[in-house]
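With one protein chain removed, the remaining protein chains of the complex are shown where they sit.
This part shows chain A:
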């Protein structure tokens, strides 16, 4: 096991409004690209939200790269970036450059360092020429690239992406998924309904009715999943 990128869940359950969203999940993960699949309401988003402290375990213990999400929430959120499915809900500042720079607020960086990091992200993610554009006026694909840039500028160690291509067309899905799966050095947890993307990961977790139903090699787990949902 690679201790630097170890994610561990020990008997974790999450209850919401008299409903168990996640039920007694235990898992150890150190793979670089982890896919999470399952039907709507199966608990996969709750699993993802536990990874950066957006949800808390009602029972059990979660550790992400050795960090306790409950006691060290702020530290964890700086190490774990989260990409949501709707990029509109992630835009915090009016313009593209300002939104990317927002992640670096309060980190003690100089204006020059912030500008350099923002420029690098803008170049890497094909947003050149849009620096001063209103963020909400970008296309859906560009907004998701902006969301990724805004997360990655903070140099997290783990990226959690909760259905990041759900609202995108085929070309933008390909563009975003290639960035996430092929070009990022960070560990990735990808929650997705797109089984083609899940197949490109190193391990697949299949959630069903709040329980971790199966985990393992993508091709085997996905073949079973497809048979089950045929």
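The rule is short, and it goes like this: contacts are C-beta pairs under 8 Å (C-beta built on N, C-alpha and C of every residue); 3 or more make two chains touch, one makes a residue touch a chain; residues count from 1.
The criterion applied here is as follows: contacts and distances are computed from a predicted model.
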Protein name, per the UniProt record, of whichever chain is missing from view ("Multicomponent Na+:H+ antiporter subunit E", "Fe-S cluster assembly protein SufD", "ATP synthase gamma chain" or "Biotin transport system permease protein"): "Biotin transport system permease protein"
Listed residues A:93, A:181 or A:195, member touching the removed chain: A:93
Full-complex contact with the absent chain, from A:136, A:196 or A:219: A:136
Selected residue (touches chain absent from view) among A:33, A:65 or A:78: A:78
Touch residues of chain A, complete complex, unshown partner: 52-54, 74, 77-78, 80-82, 84, 86, 88-95, 98, 101-103, 105-106, 131-136, 150-151, 154
